[in-house]
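Omission of a single protein chain aside, the complex is shown with its protein chains in their original locations.
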Amino acid sequence: MRFKASIQNITTFTKLTASLNSLGPLAWVKLSEEQVCFTIIPEQGTQVWAVLSIDSIFRDIFVQSAANNVINLEVPLTSLNRALKSALNATSAQIRLTKKDNMPMLALTIVTTASSNALPPATANNDDGFDAPFDDEFGRGNRETIVTQEIPVRVLAPDTVAGLHEPQCRDPDVHIVLPPLMQLKSISDRFTKLALADTKSGSGTIASRTRLELAANMHGCLKMSIRTDALSISSVWTDLNNPELDPSQVVGGENGIAAHPSTRMKQLGSADGRSDEGWALVRIDGRDWGKVMSVGRLGGRVIACFCHEHALVLYVYLPQDDGDNESVLTYYVSSYSA
Amino acid sequence: MVVLNFTLTPQAASKLHDLLVCLGKFSDTVAVEARREKFTFTALNSSKSAYAAVTLDGKLFFTKYECIPSSGGPDGRFTCSMYTKALLSVFKGRLYDPLGRDGAIDRCEVSVQERENETQCRFIVKMVCNQGVIKTYKLTYEAVDVMHALFDRSVAKNYWSMSSGVIKEYIEYFGTKTEMLDIFAGEDGRCVFKSYTEKISNGKEILKHPLVTAVAVSTSDFEQFTVQAGTHIVISVKDFKAIVVHADTLKTSLKAYYSQPTRPLQFSYGCDGLLCEFTLMTSGDYTGAPLTSTPAPQTLGSRGASRAPLTVTDRTSIRSDMPPPTEPASRRDRSGRLRNPGSRQSSSAAQEDPESLFIPDAQDARRREDDEESAWAPLDYEKEETLGWDASADHDASVFPTFRDSGSMSTTNMSDSNEVFEPTQRVSQIKGLW
């Protein structure tokens, strides 16, 4: 079993691991020559299934295993993220699977040159006669530093992962491009905070208090609201984009689109967001949603698919994708019942 | 009654803050030793594996310095112990405002009011600010005797020196929860700083294991590097970080002196009348048993101590032990006599002691959050809004250790700490000694 790769895009990889880490501590990582998959299945809350084209993070990848050259690992995301952060200013970074004391680990080897602001100080202030006997005339070398970070991992047998399946969902009623996630996150965080502050003395479990209602229509509107004893608050976004469905991607082509739930939803509601009709609504936990929104740091386009009172599926596309090897993170958020 | 008065510039007061922050990472209390020519803060950590001494030169560091100990003539001294947090609440950060804005301090005057009745003893700090604001603090202190660790540089054959700013870059690579640091002088012209944690190797726990980080540096990046190739020396990451961060506030070079594993190592740096020396216990066989909590006997090394007119720390009272500086005098004297200065067994006792010395400072590490990143992090809904009032954790009065202003604080408090550390500490050592 061998895995070795150069890291092509440290920043993306770092942000990806940080985003995933907010949902769970461990990721199932599936490595192959074509793609790398990250899956987070927390005990409760949102699942993430991410499929990345190799180029989006790696270069010169080499994967070899007895199981069709696929390697499955369980990786602690905090450590991986921490290790990657130390590579942010690296001139090069390599990652490989290795064993030490019979324990598997991912070793990240980073070559850096020190930044100029940390150059040695003048020796004038030295206090105790331990001045350098030779001067700087030989220079300080190239100041190239090699940092090795070892991340403990677990190798997962093919049977272990065979039982893990990506969730399936019915055709969505509404699909819409979300507004900038930083805006959405800051508002939903406030809402959640309001709910927590208000009901400190109130009743119900925390999860029932922080229940956000998120709704969208096929006229470019997104609505987020929360209700507590002390207030009821809602924010409405308008002029968002409802992307057209691609007939080649829909079962039944043009006919399939005509029968698609979103086509019916287009007949209802209005673009100013004031109508009560035409909304597909889900109830989600505000704190879980805050963790999901953490993916905003990747800066990709996000399409939200609403299955009314059932589920919300987010597709997050990495920004640098050229369209051929698409990398997409899929978030599955279940709706609570009323 | 002792006469002790000194005056600090705002810059010097700010340096006092920085050094107290550093000492606070080693101990809750600092001991003060004032002599006619100099003023020293010392701190010993609870596992007695690290001893810090910061010496301030009477002429160079202070604007004005006057110390007339009540006894002892030219060698006399005034000693006491105070809570680090209490001093930090007075010597806050940002005391020095280069722009001299309203409320910036003009000077800081310190005096000691010593009374027969210990409850009336006060360490008085007066911050004279511009525009007529005067802030006066009266801190309680406790009279203790102060001890010093001895370190014999003449036997420390290995030494290196490096810009603290460069080392600070290295420590930023270290994983947040690691405990130990192995400094290894390779044969290939490289020196490796490796942070790691003792293995916890069962089942899924493996994945919780902290990162192992190795930073390989060309020895030519050091200002000086004279270390026998192949030498491993292991100290606490947390101590190392505290020292490097403080050295970096002075923008000075950090120098290390050591001989071999299980013998003490000393870091030294300083400038402008301020000299910092940290004497740390080491181990070397880092794949083997965890580090021990038995620094005391071997720290000073019998050879160094007994032959030690050469010792660099000429100011020290010659003891080969590192007892807690705040230990009541009676007790310390006794333990001082008890201790066998020439114990050779101590190093083996060190190996056997199952108690690990080093406690990771997870809290400290967690604080180092990336600002930009935190915006994307899930919100901490409990957190107060930032704008506002006394957000500095350093000033958080609620975390102060409390003691009653009754004069009995010393004994109660210290016997507590003895209860905590003494059993593992002493018992194991004494077994080895007798």
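Which chain is which? They are A and B, in the order written, and residues in each are numbered from 1.
Rule of thumb we're sticking to: a residue touches a chain if its C-beta (ideal position, glycine included) is under 8 Å from a C-beta of that chain, and two chains touch if they have at least 3 such contacts.
Convention: contacts and distances are computed from a predicted model.
Student: Leaving aside the chains you can see, what is the UniProt protein name of the one that's missing? Options: "Terpenoid cyclases/protein prenyltransferase alpha-alpha toroid", "Ubiquitin-related modifier 1", "Rad1-domain-containing protein" or "Type 2 DNA topoisomerase 6 subunit B-like isoform X1".
Tutor: "Rad1-domain-containing protein"
Student: Where the complex has a chain not shown, which of B:36, B:107, B:122 or B:157 is the residue touching it?
Tutor: B:122
Student: For the chain not shown, which residue from A:64, A:113, A:160 or A:234 touches it across the whole complex?
Tutor: A:234
Student: Just to verify: which one of A:193, A:209, A:260 or A:287 makes contact with the chain not shown?
Tutor: A:193
Student: Since one chain has been left out of the picture, which residues of subunit A touch it in the full complex?
Tutor: Residues in contact with the chain left out: 179-183, 185-187, 189-190, 193-194, 197-198, 201, 228-240, 273.
Student: Contact with the hidden chain only, please: which subunit B residues?
Tutor: Within subunit B, the residues that touch the unshown chain are 83, 85-86, 89-90, 92, 102-103, 120, 122-123, 131-140, 375, 385, 388-390, 395, 397-398, 400, 402-405.
The definition used in the following text is that only the chains that are shown with their structure count from here on.
Student: Report the residues of subunit B in contact with subunit A in the complex, numbered from low to high.
Tutor: 159, 161-166, 168-170, 172-173, 175-176, 199, 201, 204, 206-218, 220-221, 223-224, 250-253, 255, 268-272, 275, 312, 370, 373, 375-379, 381
Student: Flag every residue of subunit A that touches subunit B in the complex, lowest number first.
Tutor: Residue positions touching the partner: 18-19, 22, 26, 74-76, 79, 82-83, 85-86, 101, 103, 114-115, 117-121, 123, 125-128, 130, 132-133, 138-154, 182, 185, 189, 192-193, 196, 287, 290-291, 293-294, 296-297.
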